[in-house]
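Removed: one protein chain of the complex. Kept in place: all other protein chains.
As written, the chains take the letters A and B, and residue 1 is the first residue of each chain.
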Amino acid sequence: MSDQSVLYDVPGPRAVRRQRIGTVLALLFIAGLVGIAVQRLASRGQFDAELWEPWINPGSDDFAQVWELVGKGALATGIAAALAITLSLLVGVLLGVTRMMSGRLGRIPVIVFIELFRGLPVVITIVFVWRAMVELGIPVDVLPGEDALWYLVIGLTLYNSVIVAEILRAGVASLPSGQGEAGRAVGMTEGQVMRSILLPQAFRTMLPALISQLVVVLKDTSLAAVIGLGYLELLRRGNQISQVLDNPIQSLFVVGLLFIVINYALSRLAIHLERRLSTSSYSSPEPGTAAITLDAQSRGGGPG
Amino acid sequence: MRFSKLGSAAAALVLAGSLAACGGGDDEVEVATETDFEAGTTMAELSEAGTMTVGTKFDQPGFGLLGLDDVPEGFDVEVAKIIAGAMGIAEEDIEWVEATSDIREQVIEDGDVDMVVATYTINDERKERVTFAGPYYEAGQMLMVAEDNDSISGPEDIADNPDMKVCSVTGSTPSENIREYLANEDQLVLFDIYDKCADALSNGQVDIVTTDNVILLGFVSESDGEFKLVGEQFTEEPYGIGIEKGDVEFCEFINETLQENEEAYLAAWERTAGEVEGTEAPELPEPDECV
Partner (left out) sequence: MEPVIDNLDLYWSGFLTSLEFIVYSLVGSMLLGTLIAAFRVSPIPALRGFGSTYVTMIRNCPLTIVLFFMAFGLPELGINYSYFTFGIVGLVIYTSAFVCEALRSGINAVPAGQAEAARAIGLTFSQSMREIVLPQAFRSAVPPLGSVQIAMFKNSAVAGAFGIGGDLYSVGRTLTSARGFEYIPVLTGVAIGYLVITLSAGAALAVIERKVAIAR
């Protein structure tokens, strides 16, 4: 049902009138919501220049510093997300291939691993990784960068590699069975079939889902600010600024908007790629919606 | 190495000059230009390197709060600067690392920091893992309640009001101290930062916030009469400076430095935590023996 006009007629004169009334009512409703919010913000002085100026007025004393901090935070978020998604890809492919290539018994540990980390809240995984590594004395100092970065990255990787493994499995499963059969028919081993026939095709279909997963990872880096990990990513920087300037609403608004803009752009990119890469005869149910983002979420049961 | 030391001392002088020119002379912490430490000591190493790493709080107003210039400000930070200065290390050569309550012992043991100045209460359990210089400040635990709460006038009243919730911060000494006054474990609510406790008190989710007096005073002065402190300080919380376990020479050096710089110490208080209404200027406590 890609075209909603199927649900109702091209409106006649009466229906048009009804729709107009409906539109007016809807606009009133939306205006009402916005009005209440604006009125509340205004009555509490939340539009005061001193709360916004550090963010929007380049002439303000704090403007340069505030945006420099945001830049540092965005960089830290980007580094953590990039490392996590790259490692997730590596580990996830390894997990996925192991699962697909092993026998019934050999598969079990991989499946347990996957179900375990898929079922755990990612925030618990991160805290666990952090505390357990400290308690067991597993050194992360050998890795470049701060310790906290790696606790975050390893926690995110455990969770997301499992999702990648599932995305890969779905990608391979979606290929026509003739692909593998043809490979075997010409005498390829299972490993060769996987390596030269199935994986390259599955990777094509995986790319959009991976980008959607990157959105999830980007959002999850901000968990560091909730568990007191001491990694100064974007949200923590926003909190730092609001603690000094005492403007939480304004700071969270700007940081939230940054996340939304970046993630929205990534989602659009994923949709665009999905349409371009789609080689199969069918297209996604409704082009132009973020169907795959949802799809990645269903597959992973991801925190979104 | 001699050159780099000279270089950094010169840089410190230039900076001191430029700040003085701005009229901010009293913000200065003295930086020794000539230092002479016995070879092999921590002081000699740090002085030679011309830099050091200090762990402090990044979210504790008055003691260690990360400013917009990305450098922490507060009493702990100033104390650290006095000690660094005595080794010829200027404040811009100090690298600041966040040391939350949960990880202070860990960063010292791992050698990630040279010292921790972070509202760090000296106690026996911690002494097993780190050595404490100081104390440099005697805080005391108190209770903060809503203005209209008349049923609590000291910690003994908590058990008589078993429905009341007490808020403190995970991993902090106050959260452990208060436990003996509770009627049951459910009375204790823990958050990761005190801001949430203050919020929770203001929306009635908890009835009492407990931690060190100075932190509470900050909330009371911000609350416009919504909160009040009740009772006396019922604990003594000597704040110490955490360093690597067994580094007695460094510990003694820190103690001597503080004793010799009492004036700078008091000035540091006045321009940081001392700005909060209702605080009293501290007396520099007698240092404990270094072990």
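In the analysis below, a contact is a pair of C-beta atoms (placed from the backbone, for glycine too) under 8 Å apart; a residue touches a chain by one contact, two chains touch by 3 or more.
As the structure is a prediction and not an experimental result, all values here were calculated from the model.
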Hidden partner chain, touching residue among A:Q65, A:S102, A:Q201 or A:N263 = A:N263
Key: Residue of B:L190, B:L229, B:L266 or B:L284 touching the missing chain in the full complex   = B:L190
Inquiry  = One chain isn't shown here. Among B:T33, B:S153 or B:T170, which residue touches it?
reply    = B:T170
Query = Quick one: which of A:A82, A:V123 or A:M188 touches the chain that's been left out?
reply = A:V123
Key: Interface residues of subunit B (partner: the chain not displayed)   = 102, 125, 170-172, 175-176, 179, 185-186, 188-192, 195-196, 199-200, 202-205
Inquiry  = Residue by residue, what part of subunit A touches the chain that was omitted?
reply    = 1-4, 6-9, 11, 19, 22-23, 26-27, 30, 40-41, 44, 46, 115-116, 119-124, 127-128, 131-132, 134-136, 215, 218-220, 222-223, 225-227, 235, 239, 242, 248-249, 252, 255-256, 259-264, 267, 285-286, 289-291, 293-294, 297-299, 301-304
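To be clear about the criterion, only the chains that are shown with their structure count from here on.
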Remark   = Rounded to the nearest Å, the gap between Cα centres of subunit A and subunit B is 38
Task = Sort out for me which residues of subunit A touch subunit B in the complex.
result = 62, 65-66, 68-69, 72, 134, 141, 147, 226-228, 230, 232, 239-241, 243-245
Ask   = Considering the complex alone, what residue numbers of subunit B touch subunit A?
value = 58-59, 61, 65-70, 98, 100, 102-103, 106, 110, 112, 170, 192-193, 195
